[in-house]
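Shown here: the complex without one of its protein chains, the others still in place.
Note that the chains take the letters A, B and C in the order they are written out, and that residue 1 is the start of every chain.
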Amino acid sequence: MDWLDVLIIVAVAVGAFALWLVGTALLIWGERRVVAKMQSRVGPNRLGPAGLMQTLADGAKLFFKEDIAPANADRWVYLAAPMVSAVVALVTFAVIPYGGTFTIGDRQISLQVWDPDVGLLWVLAMGSIGVYGIVLAGWSSGSKYPLLGGVRSSAQMISYELAMGLAVAAVFIYTGSLRASDIVANQAGTLFGPIPAWHVIPMAPAFVLFFISAVAETQRPPFDLPEAEGELVGGFNTEYSGAKFAMIFLAEFMNVITMSAVLVTMFLGGPNGPLFGPDIVRAVLPTIYFVVKVGIFLFVFIWLRATLPRLRYDRLMDLGWKVMLPFALLWVMATGFSVVLRETTERATVIRAAAIGAAVAAVLFFLAPLFSRRASEPGGGGGDGGARPLDDPRPGGEALPERAGDRPSTDRPTEEVGV
Amino acid sequence: MVALATAVGAVLAQTPVADPAGAAASTGAAEFWVFWILAPLSLAAAVSMVVLRNPVHAALMLVVNFFTIAMFYAVLEAQFLAAVQIIVYAGAIMVLFLFVLMLLGVDRELPTRVAQIRGQQPAALLLGALLFAALAVGVAGPFLGADSACNAPPDAVAAAGADAQPCVGLAAANEEGNVRGVARLLFTDYVWPFEVTSVLLVIAAIGAMVLGRRTERPEDLVDGRGVRKEPLRARAARPTGSTALDREAAE
Amino acid sequence: MLAEYLPVAVLFVIAFLFVALSLLVSSKLGPSRPNPVKNAAYESGIIPDPETAVGGSRFPVRFYLVAMLFIIFDVEAVFLYPWATVLRDLSWYGLAVMGVFVALLFESYYYVLRKGGLEWD
Partner (left out) sequence: MTLLAQIPPLQIPDIAWSAISPELVLFGVGILALLLDTAGPQRLQASFLVFGFAAAGAGYIALSTEQSVLPGLVGLAALGQFALTAIWRDRPRLLSALLAALGFAGAIGVTTWQWGAYSGRLVGADAATFVGTDSLLGGMVAVDGVALFTRVTVCLAGLVTVPLSFAYAEERRIHRGEYYPLLLFAATGMTLLASSADFIMVFIAIEVLSLSLYILAGFAKRDLNSQEAALKYFLLGAFSSALLLYGIALVYGVTGSTNIAEAGRAFSSLDAPQGMAVAAMALLIVGFGFKTAIVPFHMWTPDVYQGAPTPITGFMAAATKAAAFAAFLRVFVGAFAPLQWSWTPVLWVLAALTMLAGAILAVVQNDVKRMLGYSAVAHAGYVLIGFVAVNRAGVSGVLVYLLIYTFMSLGSFGVLALLERRNHKAMAIDDLRGLGRRDPVPAGMLALFLLSLAGIPGTAGFVAKFAVFRAGIEAGHAALVVIAVVSSVIAAFFYIRVIVAMFMEDVPEGVAAEAPLAPSTGMSAGIAFSAAVMVAFGTVLPFLLVDLADQAATFVS
């Protein structure tokens, strides 16, 4: 390894950083423009062509703002939280291949900062560190609403991290490797006819699971409960201002880009696409494909925000725990099953097995009542703690302090104390 | 810039890229420096976790400590373990810790409690020192003498004959990638412990539910008999002491 | 061997410098005119009471339950990743091994679900 190698590494890293910083600025602008269009407004249009400079102006404004910290904030943690958020959001990008491989002289340069053996586990690891940014921001502000928002959002994030981890596992199983480069390589070529062998087709359920989790992880609408203005003011970042707020804001949008990039890598073939033309074009095309694919996802993220109303908190948790988790678990095993089946069995046998599988599924369907919401002995239930009727008037999800008196009075035969 | 890059390249160049014999790789300069940066950091985090008064700060120090440990794993080429360390310890377990600390409201500084048993502190210090000594002996052992039965170089294994304890070595263990190396062991030799781990997880879930659940329905606490006789709502409406269960207990 | 971590270290340094410098520069650029009211915690206009602001109230146990259940299922997911890399070699045996594991996990999930551990009311 000589200095040229080191320089290449630095260059690739700087490239990723630049791509992603420019992308964030564009995303913020794009979000405002697109949402405005969808709501029949104009959106920012003063600064630069089509208001393109608006983000820069906002950023500059935040930098010159006074940095206010609440009196009973925890100084160091208050400072560290936005830093953790922003750094983690950037470093996650390391394992994403954002372009193809090309040769300059005798050196192969691959536009991917880092391709470790643990591959996309890096994304999950950084995702779990990212929780700290939010929960610490909430706690260190020394104020009620941020604390509530922080805890809420971290509970939301860990809930959806499960489904996300399992969806990722399904792709790993399908690929047989954790490396981002292997996953991309596995999506080269075509499935049948002109249809590319992108994972989004065979792994469609995993794609859906991952996409929903990604929206929830980035706390975008309709899962933006941590910032539910009506309930929690501004969520965990209520007390932040100035550059610290800018960092949190940046990290949120960075995460959107990173998640889109992960989605593209795992399900849409990453920088894969038809290559043609002279060498220089061939070197640039993958990056263009990558950027375009990410752009499509960014648009979908924005579209969701303009279209969907916010979920209630209990519905949100229900979706994560009661729908996505079991479904993801089943899908992981189904993927494993199909992979092994393809490796070992001939087609005719597979069809026969599928028939048996269908029969089993039918049996399971009839046993579906087993999975009704909560166990209740005949005649005994119906009282406290049972499934809530759908028209229950109580507001959902607000984390009110639980008092002793909240317990249902029907709780008669309790444990005997003091034997 | 170029000078810096050259320096970095020079340091890294001392690291042997791959040992053709497949034996244990010698440590390079980079490892040396990384260790001497990480180790004090790790220790400092551990010590401040004990010393800091604010429980949340202490917990954060523990997170830092976990992170440095993950980096140690990474330096030791155990990438999967490093990722798991971050995902499970830093990402899951410490979040639970923080929830409990923040939400129970124990995050204010507490006055130091005076030890209730006389001589407890000196005794604790003494025993702690003893434990430290035992562990230090354990850690220092390989540097003090022939304290490992692991005959790493192939010729040593051959010399030891029947008593040989061949150790695989890092290069061979990570031959086909770290994750696959872990998987190979986990699902062949260690498949039974792996399955038993699922038992552990089932029990953990039960524990979380049994001990963590606040409200319980009456019929959860006794056998079905006696509770089924009349609906709960009706019984609750009556004055206490007239439920079927109470009658039964009185008999 | 450490060379393989160089790229991510470089990216980390870039990210850290970017964030740290931004914060540093902005703290020099911005005005600083604190006063007690400005520095008080925001509570929608209600005068904040520092005693009850943080830590004075207790939160429902369900947050802990979620965190605990998360640990359990997270550990399970962690076992799936190495399995993914060797499944093709292990074939049916591998599927059976993980099938038992996941079935047990599913049983504990079912248990938690039916005992009301996932209710948010």
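Here is the rule we use: a residue touches a chain if its C-beta (ideal position, glycine included) is under 8 Å from a C-beta of that chain, and two chains touch if they have at least 3 such contacts.
Source: prediction; values computed, not measured.
Residues 86, 89-91, 93, 104, 107, 110-111, 114-115 are the ones on subunit C that touch the missing chain. Mapped onto subunit B, the footprint of the missing chain covers residues 22, 131, 134-135, 137-138, 141-142, 144-150, 160, 163, 165, 167, 171-172, 175-176, 184, 187-193, 196-197, 199-200, 202-204, 206-207, 209-211, 216, 220-225, 228, 249.
Heads up, the rule we're going with is that only the chains that are shown with their structure count from here on.
Chain centres were defined as the mean of their Cα atoms; on that basis the chain farthest from subunit C turns out to be B. Measuring from the averaged C-alpha position of subunit A to that of subunit C gives a distance of 12 Å.
Distance between chain centres (mean CA atoms), subunit A to subunit B: 26 Å.
Residue positions of subunit A touching 2 or more other chains: 1, 6, 10, 116, 121, 139, 147, 151, 155, 158, 161, 178, 385, 402. Shown for subunit B are the residues that touch two or more other chains, namely 8, 12, 80, 87, 91-92, 95, 99, 102-103, 107, 177, 179, 214.
Residues of subunit A that touch subunit C in their complex: 1, 6, 9-10, 12-14, 16-17, 62-72, 79, 82-83, 86-87, 90-91, 93-94, 113-114, 116, 121, 139, 141-145, 147, 151, 155, 158-159, 161-162, 165-166, 169, 172-173, 175-178, 233, 238-239, 242-244, 246-247, 313-314, 317-318, 321-322, 325-326, 329, 332-333, 336-337, 339-340, 343-344, 370-371, 373-375, 385, 387-388, 392, 394, 396-397, 399-402.
Touching subunit A in their complex are the following residues of subunit B: 1-2, 5-6, 8-9, 12-13, 54, 56-57, 60, 63, 79-80, 82-83, 86-87, 90-92, 95, 98-99, 102-103, 107, 177-179, 214-219, 221-222, 224, 227-233, 235-236, 240, 243, 245. Touching subunit A in their complex are the following residues of subunit C: 3-8, 10-12, 14-16, 18-20, 22-23, 25-27, 29-34, 36, 38-44, 48, 50, 53-54, 57-61, 63, 66-67, 69-70, 73-74, 77, 80-81, 83-85, 87-88, 91-92, 94-95, 98-99, 102, 105-106, 109-110, 113-116, 118-121.
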